[in-house]
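For reference, the structure discussed in these notes is given below.
One protein chain is absent from this view; the other protein chains keep their places.
Here is chain A:
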Amino acid sequence: MNLHEYQGKSILTKYGVPIQNGYAADTVEEAMTKYDQLAKETGSPFAVVKAQIHAGGRGKGGGVKLAKNREEAKTHISNILGMQLKTPQTPGGMEGEGKQVNKILVAEDAYAPDFDANKEYYVSILMDRERKQNVIIHSTQGGMDIEAVAEETPDLVHKTYIDPELGMQGFNAREVAFNLGLEGTAFKNMTKFISKLYQAYLAADASLIEINPCLHTGDDRIIAVDCKFSVDDNALYRHKDIAEMRDTTEEDATEVEAQSYGLNFVNLDGNVGCMVNGAGLAMATMDIIKLSGGEPANFLDVGGTADAARVEQAFRIILRDDNVEAILINIFGGIVRCDRVAQGVVDAYKNIGDIKVPIIVRLQGTNADIAKDLIDNSGLNVRSAISLQDAAQEVQAVLA
């Protein structure tokens, strides 16, 4: 689960990680109140207005603006709140439709007073799948696209691995600070920053914390200016407070709905819908659709209990997509009996009534033959298949 910048920063604050301070708001009035409060606290009229959406590169689309006074702050706040923000990471990129901004963060200008005295670093923590350890990735090349830095100047990207059983040790934090070329007060502050950041990472079951830029101020403080924060979905059961931070408006509405029915669904752009039990088989079924001349309209894993109610919900969700020209149902019955699923398909079909797109049902495994008879004798516009090859040919025939 992804968090907004302001939410991630609230977790960082809880663990003592210094951040660029600020307040989140949903309306212009609220934002202005926050601006006034912030100006009072910092003693400066300067503030940064930051769009809160789940995508990076917000500055490129005009979603991050520096205000030098109250009037400018009001202008930026009014412009950014409600705008369709396009960034390289929003759907369709800079040419796409962007994402609506429903929340903004009014934050202090952490670069003041002497802009040129600041340095920007890159720091992130994540789990390295190959090493099976958490790793702190860091670089002096902050404020930039780290993938580009890694490509062009790989020796400027450093990695510090943390022992899974011992946790972060003093020398790990010092290694990071040395790699960033720090000394004196900044060195000490960076080692504290890294230790606390790692604490927050573990405590929140984060899958990623990325601080870019991580600011080294003229007076040697180390501050998280931006914060990308993702949490392991499997661990949310032990973080009720973080689970409540979920912003479903950032997700695909259909996917959110599917999830509430226990369906694992990902919306795609193709013309053939599919309904499958098991994630691996679902991906393989999408591949079959492509090889048969179609494009998958979705990924859908109905899970281990593909009963009539779930099949019906799945049908309804797939059918909502006007681009769908055919639906391929692919169930490998193990513990799930195919005849039950077939009955579910027939019942769902009758309940929904008018289904215009052809449906190909491929049921294999436990009671597959009984299931095929059930489908074939149902009198519905459903084609049945037993082998995966047959199913592929049926898809091809339907699209032809």
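Quick note on the criterion: a contact is a pair of C-beta atoms (placed from the backbone, for glycine too) under 8 Å apart; a residue touches a chain by one contact, two chains touch by 3 or more; residues count from 1.
What we mean here is this: contacts and distances are computed from a predicted model.
Novice: Out of "Archease domain-containing protein", "Ferrous iron transport protein A", "Pyruvate ferredoxin oxidoreductase" or "Succinate--CoA ligase [ADP-forming] subunit alpha", flag the one the UniProt entry gives for the chain missing from this complex.
Specialist: Hidden chain identified via UniProt as "Succinate--CoA ligase [ADP-forming] subunit alpha".
Novice: Using the touch definition from the top, which of A:66, A:370 or A:388 touches the missing chain?
Specialist: Of these options, the touching residue for the absent chain is A:388.
Novice: Who touches the missing chain here, A:66, A:112, A:202 or A:256?
Specialist: A:202
Novice: Hey, which of A:133, A:153 or A:323 is the one touching the hidden chain?
Specialist: Of the candidates A:133, A:153 or A:323, A:133 is in touch with the missing chain.
Novice: Name every residue on chain A in touch with the hidden partner chain.
Specialist: 127, 129-130, 132-134, 163-165, 202, 205, 207, 232-235, 237-238, 264, 266, 268, 270, 276-284, 286-291, 295-296, 299, 301, 332-335, 364-366, 387-389, 391-392
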